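As you look at this complex, bear in mind that one protein chain is not there, while each of the others sits in place.
And then chain A:
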Amino acid sequence: MPEIKVTPLGAGQDVGRSCILVSIAGKNVMLDCGMHMGYNDDRRFPDFSYITQNGRLTDFLDCVIISHFHLDHCGALPYFSEMVGYDGPIYMTHPTKAICPILLEDYRKITVDKKGETNFFTSQMIKDCMKKVVAVHLHQTVQVDEELEIKAYYAGHVLGAAMFQIKVGCESVVYTGDYNMTPDRHLGAAWIDKCRPDLLITESTYATTIRDSKRCRERDFLKKVHETVERGGKVLIPVFALGRAQELCILLETFWERMNLKAPIYFSTGLTEKANHYYKLFITWTNQKIRKTFVQRNMFEFKHIKAFDRAFADNPGPMVVFATPGMLHAGQSLQIFRKWAGNEKNMVIMPGYCVQGTVGHKILSGQRKLEMEGRQILEVKMQVEYMSFSAHADAKGIMQLIRQAEPRNVLLVHGEAKKMEFLKQKIEQEFHVSCYMPANGETTTIFTNPSIPVDISLGLLKRETAIGLAPDVKKPKLMHGTLIMKDNSFRLVSPEQALKELGLAEHQLRFTCRVHIQDPRKEHETVLRVYNHLKGVLKDYSVQHLPDGSITVESILIQATAHSEDQGTKVLLVSWTYQDEELGSYLTSLLKKGLPPSTA
């Protein structure tokens, strides 16, 4: 039975270091190559030794596909390609190719320069890695080799994020990466056609969440920011440089404008400037509204939001600061957090999912005393709020995507182990498909029913259409032919043609049956009686009396001879071929009933 094998090396019953191996029809594809943001040791990279213990990975993988620029999907790429060793093609969308190296370099700087780690990938490695990247457009079918092809679909979530269809022959897998089924202020919603893949691998970050109205959520967020700023407090919003940051910037900018507010809003520099630059460049990847209004006003040119300087954090008075990174696990956002945490007038708003192990996750779980480097204890008095603006599909969205794509099987990744079982059962119940949720290192095997294309000969096709009714697209048509398998090709031909091609003689099967009839007259008189009888009964058939004394009914032959021992009995020999079996049996039983008395 042909099968598709899937093994997560990361993001199996976990969020972080997404890396999924798919083996389909002899091709091996790696989906994403991410880094786990919650660890600082070698648990942050996927374990590539699973693919091969020795030898370069290039021989074992046909291609690598990266879904989007978040570090938990591409953070391990330079390590994988330059330090472990891979020279094959790496596919991603154009915005991802442009933005990935920036984020990787930024992360490298924090890890090596600020944290002083060794044995991390270098700037040159990032550059060398990106040289292996092949950029793809949406809905463009890319031939990786003669048999393997891939196609990218719009995923929403962040700029340039895509879902990928991987196809070999008629077997296919769709990998969603991270996606969002509801459009937001700057990105559209994910979309896929009814491609009916054998397997859909979907993220399940919010498997158990059902979102309330976005408008209410935004109103709550603005209310909190406004209240804090009005009482002179400072609001810290940790964000990834690209992603929710742009969404919230547009939201705040609109609000500040409408309410004529004066408190400053800052965006941490460096990454941000480049980010907005890319949003302006890749405008076709944003949503309809932004594209339409782009000519009059660029949504990413902010009037009220300015570049941040480290010194501003000590300024008195209210302010709002967007700082990276998003889970408060390092860098500037953590620095600012430490400065502002002690004042209860201040507020930190976490706008998205925080991986376990990060400061963001800890304070969201209720921890108010944190251990920092050097055993220092930080007391958190500032208000901690969570507003889930995270652009992941919720439970309803996941079901919606499955309904759109109509896969035969579903596999859940990128979720929390304890929160996936219910969704898995719900999918099985509602769509009557199998649903899997393997852990890291666990292989799931999915059996497929590939359809095998067969060429039908023109002669056979003509013959079949001549016999039967017009072909119905929805109903299978039964036909007889001979299947010839030669040199990896399948052909369906008529039996006669097959015999000719193979140089075989056709064997004819002929049945003969003897029917005894009481008739003392001469043979030719009996024959005439039989002929008249059959002619009268079988009006729809061609009944002929041949000059040699035999009768034919269609292609069935009837001859009369006298019985060797009894002159009063005549023996009718009824002979027919295998093809005329039905008519032959009918004729025989008809004759066995006897002839009507002759009038002559």
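Assume a residue touches a chain if its C-beta (ideal position, glycine included) is under 8 Å from a C-beta of that chain, and two chains touch if they have at least 3 such contacts; residues count from 1.
Basically, contacts and distances are computed from a predicted model.
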Among "WD repeat domain 73", "Protein TRANSPORT INHIBITOR RESPONSE 1", "Golgi apparatus membrane protein TVP23" or "BHLH domain-containing protein", UniProt-listed name of the chain not shown: "WD repeat domain 73"
Residue, one of A:386, A:511 or A:586, that touches the chain absent here: A:386
Selected residue (touches chain absent from view) among A:3, A:105, A:421 or A:525: A:421
Where the unshown chain meets chain A, residue by residue: 208-213, 216-217, 220, 224, 366, 385-388, 394-395, 418-422, 425-426, 429
